[in-house]
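Every protein chain but one is kept in place in this view of the complex.
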Amino acid sequence: MSHYYRLVVSCPDRVGIVARVSGFIASQGGSITEANQHSDLATGRFFMRYEILADSVALDAEALRRAFAPIAAEFSMDWALTDTARRPRVVLMVSKASHCLVDLLYRWTARELDCDIPCVISNHDDMRALVEWHGIPYHHVPVEADDKSAAFAKVESLIESAEADTIVLARYMQILPPGLCERHAGRVINIHHSFLPSFAGAKPYHQAYERGVKLIGATCHYVTQELDAGPIIEQDIHRVSHCHTADDLVRFGRDVEKSVLARGLRWHLQDRVLIHGNKTVVFA
Amino acid sequence: MSHYYRLVVSCPDRVGIVARVSGFIASQGGSITEANQHSDLATGRFFMRYEILADSVALDAEALRRAFAPIAAEFSMDWALTDTARRPRVVLMVSKASHCLVDLLYRWTARELDCDIPCVISNHDDMRALVEWHGIPYHHVPVEADDKSAAFAKVESLIESAEADTIVLARYMQILPPGLCERHAGRVINIHHSFLPSFAGAKPYHQAYERGVKLIGATCHYVTQELDAGPIIEQDIHRVSHCHTADDLVRFGRDVEKSVLARGLRWHLQDRVLIHGNKTVVFA
Amino acid sequence: MSHYYRLVVSCPDRVGIVARVSGFIASQGGSITEANQHSDLATGRFFMRYEILADSVALDAEALRRAFAPIAAEFSMDWALTDTARRPRVVLMVSKASHCLVDLLYRWTARELDCDIPCVISNHDDMRALVEWHGIPYHHVPVEADDKSAAFAKVESLIESAEADTIVLARYMQILPPGLCERHAGRVINIHHSFLPSFAGAKPYHQAYERGVKLIGATCHYVTQELDAGPIIEQDIHRVSHCHTADDLVRFGRDVEKSVLARGLRWHLQDRVLIHGNKTVVFA
Partner (left out) sequence: MSHYYRLVVSCPDRVGIVARVSGFIASQGGSITEANQHSDLATGRFFMRYEILADSVALDAEALRRAFAPIAAEFSMDWALTDTARRPRVVLMVSKASHCLVDLLYRWTARELDCDIPCVISNHDDMRALVEWHGIPYHHVPVEADDKSAAFAKVESLIESAEADTIVLARYMQILPPGLCERHAGRVINIHHSFLPSFAGAKPYHQAYERGVKLIGATCHYVTQELDAGPIIEQDIHRVSHCHTADDLVRFGRDVEKSVLARGLRWHLQDRVLIHGNKTVVFA
């Protein structure tokens, strides 16, 4: 099966970036199958993503990176070149709610999510049978309310052993310690069950019910040290009315959460999400 | 053309309310063309709305009210019986932005909004030609930053002269004084240009832009003394991305605002919105 | 746990139906937790659905039916009174695509679908492990292209043994024989992978791709003898663009299909869907 190189760049905008990058790709014989660019006029920053048919290029990924490095330096680029032949490794973290987990495992099985899942980590043992049925190791790491540090040390060691590129909080319901957030900045994805910035924090559907909103939502975002305040990747909503109880909101919310998380994760895994301060550029 | 009686009721829930009310309507020969009921299980309150073909009933509206009053008393009902032959009177208040005004005037002309518009009040003179072209009187009441009381006294006297049932803040951009809000509780409708409770207060699209949300919204709500915190009637959203500037958000927002306000106002004018604490029951 | 009686009625509209039915319920002490009514002004037909707390009524379901029968006769009602204590029995039929099956099994596990699933029937053996993991019997009934009658005789005998109330074609991909459709009229639910009436028949996503539509959809409907032409229960759509291949449309479509089918089936199981000619009244 064909594989692709993905070149993702952000840098200060100026005349000639596209010419230089596309000229380089062309000089390597590279066939570009998808190209996205964005000039942020407010901040003067430029973003681009190229998907290149690997077979059209003589160099391998590492050699291509070396050849591109001088251009990157000249334009002060933040950049990465990934090879889809190397599948990213995603650790899922869950608690007791299964809807996002079931959904992600289905999509993984259906090849909608192009990644390996080295393990699932949970503070409860409830999801073990489901996870193991999919042939994925399951780690039960209880989190004690009075001392969470041992648990999170264990979690972090499991993440390291798994060589995880991405950690997904698929309704994990525990707040990660700041150090862990910092060490994995831009690589931890959370699904929050509200339309942020409304209803940050606990029990958002009950907050929404009390306020009497007519739409509820969910937000997929990168985790930062500030709770529910990281860069937003994707959001969506579901219409509700006076007919619906707080439990109905929870039920509708499950559907929104799982589709928003799945979209956000898929884009992240395809290198379509570029972080820009506390915002994202999403080449969806 | 046929007219209708609309009976709107809320009361403590108990067995037999519907039987009693529908029995009364049937005993008058009343043909019910639309019926809505809602039992709020959390608060034990019951809500209903009946639309009755007026020609099917021998009594006129006032006599029907007198006949119904004992039932209302027995069940401790908050209630009203309106006659669509009497068109509600709606005063529009605007500032410089024309989108909601143009939209409401179009819908009024197209008979989507079944009301009279005795006048439009504005703190600027910009919309005069448009309003007068529709044959509606226009009152320019400037609001001075350092003393707003004279202006609002003038506004309130215009509202009274207009015998307004409903006041619509169609992007009026001024905060009404608490006394005016209180005296017209449940009758002043505002359109806020965000998906409340996110981004209450000033310049919500710019707040949304800064936060990097992926959906923007608008909220139609009743005005209370607490800014942007009254009962929500309707909300809707529009998808945005990194491609869009703050000006684009403002532009998309105009479309959401006008459709949300038009829906909310239409439902209000059809007696479809029942206030319940700080929430609404909307029999849409 | 509390159970409910659900009274569902359709009949020619006339003055006094609601008074008579609600009077009857009140006379039995019945506490109505949800009530929906609809008068179809075009056809003069009336529809209603009451949900009644079973514990509030002295009679059991059968006695309540006997007590109601004279009223039903007087108003020429089509009607049913169900008891939620008796869970409906749903047979799922699938082929090789798993997305709807996985979704329905998840919702069944999460108690979003209040039913028993006596078995799953498929013309392929692919889904056996998944189904049996949920503790549900799996019947593999191959359908030969040149003679399908034996297979469908077997299918119908399995449906009868399962005492199925409802049959769900969760992407079954075979056309049921007319006799089977007729014998189970109003009880066979299909998910069609297009926004009907566009793209009836085979390969709708490829038809949609060829036509260059900007939205794709899915339709949940009752099966009748005419292919893809039965009463529609629910529809929804997903936005697409020139960026998307026919395969992308298939992928987006899976999400739409499963949510549309789940909503339609849930409403059907809650007696919220009333068939009216080739249309439906859905008290959602």
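By written order: A, B and C. Residues from 1 in each chain.
Here is the rule we go by: a contact is a pair of C-beta atoms (placed from the backbone, for glycine too) under 8 Å apart; a residue touches a chain by one contact, two chains touch by 3 or more.
Predicted model only: the values in this text are computed from it and were never measured.
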(request) Indicate each shown chain that the hidden chain touches within the full complex. (result) A, B, C
(request) Tell me which residue among C:Ala145, C:Ala202 or C:Cys243 touches the hidden chain in the full complex. (result) C:Cys243
(message) I'm checking contacts with the chain that's been left out. Which of A:Ala26, A:Ala63, A:Ala153 or A:Ala185 qualifies?
(response) A:Ala26
(request) Quickly run down the residues of chain A that touch the omitted chain. (result) 15-16, 18-20, 22-23, 25-27, 29-37, 39, 41, 56
(request) Considering the whole complex rather than only what is displayed, give the residues of chain B touching the chain that is not shown. (result) 98-99, 102-103, 106, 109-110, 112, 133, 251, 254-255, 259
(request) Spell out the interface residues on chain C facing the chain that's missing from view. (result) 38, 40-42, 47, 195-199, 211-215, 217, 231-237, 241-243, 245-246, 276, 278-282, 284
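Simple rule for what comes next: only the chains that are shown with their structure count from here on.
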(request) Indicate whether more than half of the residue numbers at the chain A-chain B interface occur in both copies; give same if so and different if not. (result) same
(message) Using only Cα atoms, superpose chain A on chain C and state the rotation angle in degrees, rounded to the nearest 5.
(response) 180
(message) Need the CA-centroid distance for the pair chain A / chain C, whole Å please.
(response) 36
(request) Please work out the Cα centroid separation of chain A and chain B, and write it as a whole number of Å. (result) 41
(request) For chain A, jot down the residues that touch at least 2 other chains. (result) none
